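Structure in structure tokens, see below.
The other protein chains are all here in position, but one chain of the complex has been omitted.
The letters A, B and C name the chains in turn, as written, and every chain counts its residues from 1.
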Amino acid sequence: MPMPLNPEQQAEIDAMRAASTPTRRACAPALEEILYQAIPVLDHGFIRVVDYMGDDGAIVQAARVSYGRGTRRVSEDKGLIAYLMRHRHTTPFEMCEIKYHVKLPIFVARQWIRHRTANVNEYSARYSILDKEFYVPAPDQLSSQSSDNRQGRGNVLQGVEAARVHELLRDDANRAYDHYMELLNENEDGARRDPARDGLARELARMNLTLNYYTQWYWKTDLYNLLRFLGLRADSHAQYEIRVYAEAMIDTLKLWVPLAHAAFMEYEHGGVRLSATALESVKRMIAGEKIGQAESGLSKREWRELMTVLELES
Amino acid sequence: MPMPLNPEQQAEIDAMRAASTPTRRACAPALEEILYQAIPVLDHGFIRVVDYMGDDGAIVQAARVSYGRGTRRVSEDKGLIAYLMRHRHTTPFEMCEIKYHVKLPIFVARQWIRHRTANVNEYSARYSILDKEFYVPAPDQLSSQSSDNRQGRGNVLQGVEAARVHELLRDDANRAYDHYMELLNENEDGARRDPARDGLARELARMNLTLNYYTQWYWKTDLYNLLRFLGLRADSHAQYEIRVYAEAMIDTLKLWVPLAHAAFMEYEHGGVRLSATALESVKRMIAGEKIGQAESGLSKREWRELMTVLELES
Amino acid sequence: MPMPLNPEQQAEIDAMRAASTPTRRACAPALEEILYQAIPVLDHGFIRVVDYMGDDGAIVQAARVSYGRGTRRVSEDKGLIAYLMRHRHTTPFEMCEIKYHVKLPIFVARQWIRHRTANVNEYSARYSILDKEFYVPAPDQLSSQSSDNRQGRGNVLQGVEAARVHELLRDDANRAYDHYMELLNENEDGARRDPARDGLARELARMNLTLNYYTQWYWKTDLYNLLRFLGLRADSHAQYEIRVYAEAMIDTLKLWVPLAHAAFMEYEHGGVRLSATALESVKRMIAGEKIGQAESGLSKREWRELMTVLELES
Partner (left out) sequence: MPMPLNPEQQAEIDAMRAASTPTRRACAPALEEILYQAIPVLDHGFIRVVDYMGDDGAIVQAARVSYGRGTRRVSEDKGLIAYLMRHRHTTPFEMCEIKYHVKLPIFVARQWIRHRTANVNEYSARYSILDKEFYVPAPDQLSSQSSDNRQGRGNVLQGVEAARVHELLRDDANRAYDHYMELLNENEDGARRDPARDGLARELARMNLTLNYYTQWYWKTDLYNLLRFLGLRADSHAQYEIRVYAEAMIDTLKLWVPLAHAAFMEYEHGGVRLSATALESVKRMIAGEKIGQAESGLSKREWRELMTVLELES
């Protein structure tokens, strides 16, 4: 995997990591270990945690509206956090906050931004010039359209077709960027390319880039809304290109708030929802009844989904 | 200006406009007149109002938490709405809601979506195939980068340079779309292009399009947040390509809630903010003192901004 | 149940109901039937729908980002709405909006307002004088503290204790109001009580009222956030005094968007969530295994909750 940072960027990060200040605030030591470090995602992207507020104890503290730490024994805190998650007492989770710096393809950014309960500062192509970095799917992600799901992928493309896809994506992205620089009338070193021309305004020239170009932003959210984001985007129905970001973020979640992470995996990520009708079927199956889709009252699709959840043959 | 709708779309809109139902709800007759109609913006875009809730009376009604209409004489309602706007009593304005269907270039959509207090449903290129429609600036909008504002436009490009810009934008967008269809392995009529190939998944192929391609969405917000959006996006500092949408929306605002529109123009759109230091300068100028930037305590830039606001020479 | 409206209020409502205007907007005829009508809740409270935007078709329309109504056959719409609900595609539900006028005790309002994604205009006791109306629980709601749930009710109080509770609540509320008027130096008819006194400012005098006094507000939210509110507040764990409001609102939901209502009852209100560990137990039970809490890996409390869900003995 190529390194997503240039030496100057890495040096800035190293300088941040080298400095340490005493604080009275709650700290998450395991998260401090990786603070500011870029965790590679896709071919040129990354996530890195650049700040956080609170830890597992802050959830407990807020739930108890306490004067001190609020925590008791670890087992009690764990039980309380699990209880809060299970019973959808969401507000104590809002008391923790995390800030990521993310580099991601524009088409992924467009999905991501639909989660509105977050704070975002994106690198502005009105002010600045974007780097020549674009996403091309790895060979094992070059998939055809799913035949049974209008929003999904089917088989991985092979041979000539795969090669042609790669060629088209690369050529178009490269050409778009060359023309972007020509429109701007700038060279890579920032010098004016043709002194006789003015160059097109940045806010206009950017429109010539393709949607796989990388952008970057600072993205900050509270723990509750992070869990909702992860619940939807780490789900198997999410597009692969955003799911890998969500999965990398779940790793940082575990370092930050291990008890909330465990509760999330137990109740949300690993949990399931059953409809009223599906619950009836489950009760009958537990009672020993042999039922099929016809008897269940469920549609074929919902029956298949239930069989998948229960790991039974449909 | 080209018509942004095809005949089928126009027929669907006409059918909606032809139907009428009695309702007990508050109505805004002038807005009903244009309901569902596409108002062209840019070369292929539009806005159209597809639903609304409330009118000027609903603002008054909410401010008074009344059982009936809440309105009194028009002059009283006008005064109350102006008072609410002036004193930032924002919640009564939240009691009106409007829903637009908007067709807009992707790079404009990316600015727009930063306003988070709204509801959005965007046309999905994971499920569906985008149309071959992209934005190319009109000749009078083909501007160079501003020399004194990193986020703005300077002179309009001329002659050969302008022609070359148009050529590049058009060629790259056309090529990107042709390759998009090749990646999908589809013809314009939806038929499979090459039976020997699978075609790339839609959620991947879309990344080959350029940022000037049009997307569309349903966008719904309350009146207070609409006014904030318009205050920022109809401002002279906003990029032209989003400002024209905001201006078209201000026209619909006037039809919908004329009293709130008037208050907005008076206090927000046409009003100004003065800093503490600028206010001191204004007081001294009113007292007859001749002061320049040096005496004002303002930075050069802020002094220039103040002179612009006061229509004085700096 | 006492009528929560005085004749003037009822007359204003009747006048609103009598008027009808043609509109091109989507209408929900069954909801129009009850528009503006006060539906009594508790001893002096009510909810009434005062405006709405959209219907079931608007959900479908937004999901399809269509030019026309977007709906097809009812069965298709029903299936799509169920699919959206099941797979947590929440944004199309945000395209419908509803506005209630609610009269409710202050302690209920304090729970309710914790749902932040809504627009609220409350009757202001800084400007106006509150009416002499306070909540006293009906005899069957006069419950003791639950012995096994720190946040719940136990047995209904009886006899002397119940009578004493009623007496205390009534006497204190009556006295607080009499003193409120004395502080304001006003009579019920608005006349000054004692010409020699100034009277305390309204914004201060209100602090002498007890938390069971009724307040009222306009409350507006989109359908998605309404369903979240109802999911939590119509739940059996919610306090009775807010649950009865949620239940009355579910009745209006059914009149407004019957397909979304049905999906809500099937997937949210009547559905259940199973944790990863509970799901494992369910699979084993379906396979015919006899397991108890010890084998399940669940805590005693979670096991009991699972047995309740499955209607089995724990």
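Methods note: a contact is a pair of C-beta atoms (placed from the backbone, for glycine too) under 8 Å apart; a residue touches a chain by one contact, two chains touch by 3 or more.
Being a predicted model, the structure only gives us computed values, none of them experimental.
Chemist: Pick from A:Y36, A:Y83 or A:Y240: which residue touches the chain that isn't shown?
Modeler: A:Y36
Chemist: So which of B:T91, B:Q111 or B:S124 would be touching the chain we can't see?
Modeler: Looking across B:T91, B:Q111 or B:S124, the contact with the absent chain belongs to B:T91.
Chemist: Taking the entire complex into account, which one of C:R72, C:R88 or C:H179 touches the absent chain?
Modeler: Of the candidates C:R72, C:R88 or C:H179, C:H179 is in touch with the missing chain.
Chemist: Given the full complex, what residues of chain C touch the hidden partner chain?
Modeler: 105-107, 109-110, 113-114, 116-117, 120, 122, 124, 126-127, 135, 137, 141-146, 150-155, 157, 161, 165, 168-169, 172-173, 175-176, 179, 182-184, 197-204, 206-212, 239
Chemist: Identify the residues of chain B touching the omitted chain, counting contacts across the whole complex.
Modeler: 79, 86-88, 91, 114, 232, 237, 265-267, 270-279, 282-283, 285-286, 288, 299, 302, 309-312
Chemist: Using the document's contact rule, name the residues of chain A that touch the chain not shown here.
Modeler: Residues of chain A in contact with the hidden chain: 5, 8-9, 12-13, 15-17, 19-27, 29, 32, 35-36, 50-54, 58, 61-63, 65-69, 91-92, 94-95, 97, 99, 101, 119-124, 216-218, 220, 222.
Heads up, the rule we're going with is that only the chains that are shown with their structure count from here on.
Chemist: Please decide if copies chain A and chain C contact each other with the same set of residue positions, more than half shared, or with different positions, and reply same or different.
Modeler: Chain A and chain C contact each other through largely matching residue numbers.
Chemist: Could you give the separation in Å between the centres of chain A and chain C, each centre being the mean of its C-alpha atoms?
Modeler: 34
Chemist: Quick check: how many Å separate the C-alpha centres of chain A and chain B?
Modeler: 29
Chemist: If a residue has to touch 2 or more other chains to count, which residues of chain B qualify?
Modeler: 120, 122, 124 - these are the residues of chain B that touch more than one other chain.
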